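Removed from the display is one protein chain of the complex; every other protein chain stays in position.
Order as written gives the chain letters A, B and C; numbering starts at 1 within each chain.
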Amino acid sequence: MALALDKEELQGFLDEVFPQVKGEFVVEHVEDMYSEIRIPISDKHLRPGGTVSGPTMFMLADVAVYATILAMIGKKALAVTTSCSLDFMRKPAAGKDLMAKCKLLKLGRVLAVGDVLIYSVGEDKPVARSTMTYSIPPK
Amino acid sequence: MALALDKEELQGFLDEVFPQVKGEFVVEHVEDMYSEIRIPISDKHLRPGGTVSGPTMFMLADVAVYATILAMIGKKALAVTTSCSLDFMRKPAAGKDLMAKCKLLKLGRVLAVGDVLIYSVGEDKPVARSTMTYSIPPK
Amino acid sequence: MALALDKEELQGFLDEVFPQVKGEFVVEHVEDMYSEIRIPISDKHLRPGGTVSGPTMFMLADVAVYATILAMIGKKALAVTTSCSLDFMRKPAAGKDLMAKCKLLKLGRVLAVGDVLIYSVGEDKPVARSTMTYSIPPK
Partner (left out) sequence: MALALDKEELQGFLDEVFPQVKGEFVVEHVEDMYSEIRIPISDKHLRPGGTVSGPTMFMLADVAVYATILAMIGKKALAVTTSCSLDFMRKPAAGKDLMAKCKLLKLGRVLAVGDVLIYSVGEDKPVARSTMTYSIPPK
């Protein structure tokens, strides 16, 4: 299936739709039903002990699935998350950005399901995993 | 079971542990295995269309379970979220704060499980629900 | 909202739709957006150590949400589970039936969400909790 948005278009659309977090999410790669999104970690994402906060990881997983859906179906700002599961498995490495690797498992007419693994950049064991279900608005 | 922290102690501890979000979470009520936590909603929590962002609701649910655990076992900043599920069911009412009502379903030696319903203040149908599992550090 | 099916009608419909498990699920109570379903536990539901198997608890939660939806919208055998989360919190009491207490949190046009607590009959602490999302077929 051809991409509806390429990497630059996707980055531009995310920055436009989420102006509050412009520059926070970097589209590193996008292909058929798959994307990689990086979040540069700064102090505001940290919790006591130097770990990245849960809401930061939730947001990264959520944005990664949203971005992968948009890359496939084009600009529909109104796709909404209906449910999610998240498992936090390891403490992220200090001072490293986080990378979400997102695979769309289903892209139906009404529902889409994306699976995300989150890594500290350069590490090979995931720090977290997430599944997000999105409801896609009717045309 | 007696509370280890009352409402004021709990509020103080949250503000101390999460200085970045001081004042964001208001402990409205706490009792045995149960608490109510309110988050005053401002522009930074909103998404296009005026809806409260998913990460804000994740954070509220997460803090509510954390707070309820601490109220029972005392100040242990190192309890960590190991997994969560979240369902987003309705659009929050515009211009209203969100209230999390959290019930601890299990408070074991190693794991605690809390269930949260999130409401727009004054509404009777929940906008979201969440279950959070926390790992409790050994003494 | 008036019930589309009362207790007897609901029991009859479950037995008709799931002939393989006829008599396995007993509708104990049904009201607006809520039901209680009991499963008589026998050897086939047990695992080593005398505990009730996970699939039995999954099935009970699933049937409880399905039944509660049907009680509200009438006989639609084609409502299907799209996602679920389950937390196993305590070992069920030996020799006791399990009771699911199910509350529908959302009954939308397309999606329904039900929350279930599962108890050993007569005990006050839940052995498991579950949230099930159902997709409702268009009319």
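Points to keep in mind about this one:
In this text, a residue touches a chain if its C-beta (ideal position, glycine included) is under 8 Å from a C-beta of that chain, and two chains touch if they have at least 3 such contacts.
Nothing here was measured: the structure is a model prediction, and the numbers come from that model.
In the full complex, chain C touches the hidden chain at residues 17-18, 20, 44, 47-49, 53-56, 58-59, 62, 77-78, 80-88.
Where chain B meets the omitted chain, the residues involved are 82-83, 85, 110-111, 133, 135.
By the touch criterion stated above, the residues of chain A touching the omitted chain are 85, 87, 89-90, 105-106, 113, 115, 117, 125-126, 129, 131, 133.
By definition in this document, only the chains that are shown with their structure count from here on.
Innermost chain of the displayed assembly, by C-alpha centre distance to the whole-protein C-alpha centre, is B.
If you average the CA atoms of chain A and of chain C, the two centres end up 34 Å from each other. Work out the mean CA point of chain B and of chain C, and you get 28 Å between them.
Inter-chain spacing, taken between the CA centroids of chain A and chain B, is 23 Å. Looking at chain A, one finds that residues 82-83, 85 touch two or more other chains.
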